[in-house]
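Just dropping this structure here.
Presenting subunit A:
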Amino acid sequence: MTELKLMKGNEALAEAAIQAGCDAYFGYPITPQSEVLEYLAREMPKYNRVVIQAESEVASINMVYGAAGAGFRAMTSSSSPGISLMQEGISYLAGAELPCLIVNVNRAGPGLGTIQPGQGDYFQSVKGGGHGDYKMIVLAPASVQEMADFVYLGFDLAEKYRNPVLILSDGAIGQMMEKVQFKDYTPPLVDKSWATTGKPKNRERNFITSLFIQPEAMEQHNFKLEAKFKIIRENEVRFEEYQTADADYLFVAYGLSARICQKSMDIAREKGIKVGLFRPITVYPYPYQRLLELAGQVKMMMSVELNSGQMVEDVQLAVKGKIPVEFYGKMGGMMPTPEEILLHLEKLIYYDTN
Partner candidate 1 sequence: MEVNDSAIATNSTKKVKGRVDIDIQRCKGCELCTVACKEQALSLSDTINIKGYRYIVANNNVCTGCVNCALVCPDAVITVYRTTAKKKKIDVTPLDIKGQLLAMNATIK
Partner candidate 2 sequence: MIQTDEHILSGTSVDLNPSVGGEDEYEMVYHKPETMVDVCMHYCPGCAHSLVHKLIMEVVEDMDIQEKTIGIAPVGCSVFAYEYMNIDMQEAAHGRACAVATAVKRLMPEKYVFTYQGDGDLAAIGIGETLHAINRGENILIVFMNNAVYGMTSGQMAPTTLVGMKTTTSPEGRDLALYGAPIKVAELMAQLPGAFYVTRQSVNNANAVRRTKKALSNAFKYQQLHKGTCLVEIIGNCPSNWKMTPLEASKFIDEEMIKTFPLGDIKLPKLEAI
């Protein structure tokens, strides 16, 4: 373990990228994540790595495609409107089975929106975003330490499954400063014989494509992808629970809203309300199974998000109608206080019991 440092979330992510052996970073400035590009523009050349400020997010994601297709560790980052621009490229990356890391420092929208944090890109990240049947592994950090840790994890998962991985952060975690330690890390060896490095005499030519013009071939390719996503769902679910063992009610939240709910939970406990917090770390694959188990124990779950209600639908799917699933949301980049979240829960408990 290296020394303890105090760093901004975006910069911790950038430093972790260098330490994780990222060969190439392509990005475009957008608030609140331009620090990632700036940090890497300054540091990557020192390690002889490639960094390009591209002409747009569209160009960035297509540069990631080229780099990933040639077998290199490539990443890009942006914020909500820029991630929208990347959707075609992400679909191509998933269809061509290319490993890469994409970071969304979510800001409130829709449209140009504001630069304050939001969680309105949940659907875009886990339900599709780009066209066609594909999924990305989506990691949701809730601290600066996780911003760093998920870069190593993200690259490893991307290469293990030959699939894009998304780190779904937000403007607050990107901008806040906290302590962080970078671990000693060596990238695992992965077979990259499929990459376009130039055709030697002893193998057939490699081509990277997501085009399968014959419907039979397209169907087979989709079967292959679906089989991969099934393995991901069975093996890569990650979550954290806080005081759920004796909980009567459960907050379900990820990222920034989970941090606020943690404080809400502490206040509730002081008041004698037995509230627990369930924090998905992977929002794809979503921890449906564990939530179903908890539905047998708690009386009600409340999803807390910085949007109009997106992850709440996955919570409803998880509990299969066994218990009520409620929602508290805040939009426009406004931050809920722990007190107002708890107040909403208390109202729901009151109406439920009276």
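As a working rule, a contact is a pair of C-beta atoms (placed from the backbone, for glycine too) under 8 Å apart; a residue touches a chain by one contact, two chains touch by 3 or more; residues count from 1.
How were these picked? Simply put, all candidates are chains of the complex that A comes from, given by their letters.
Keep in mind that what you see is a predicted model, and the values were worked out from it rather than measured.
Every candidate listed (1 or 2) is part of this complex; the one in touch with subunit A, counting any copy, is 2. By the touch rule above, subunit A contacts candidate 2 in their complex via residues 23-24, 26, 50, 52, 54-56, 58-60, 62-67, 69-70, 72, 74, 88-89, 92, 96, 196-201, 205-211.
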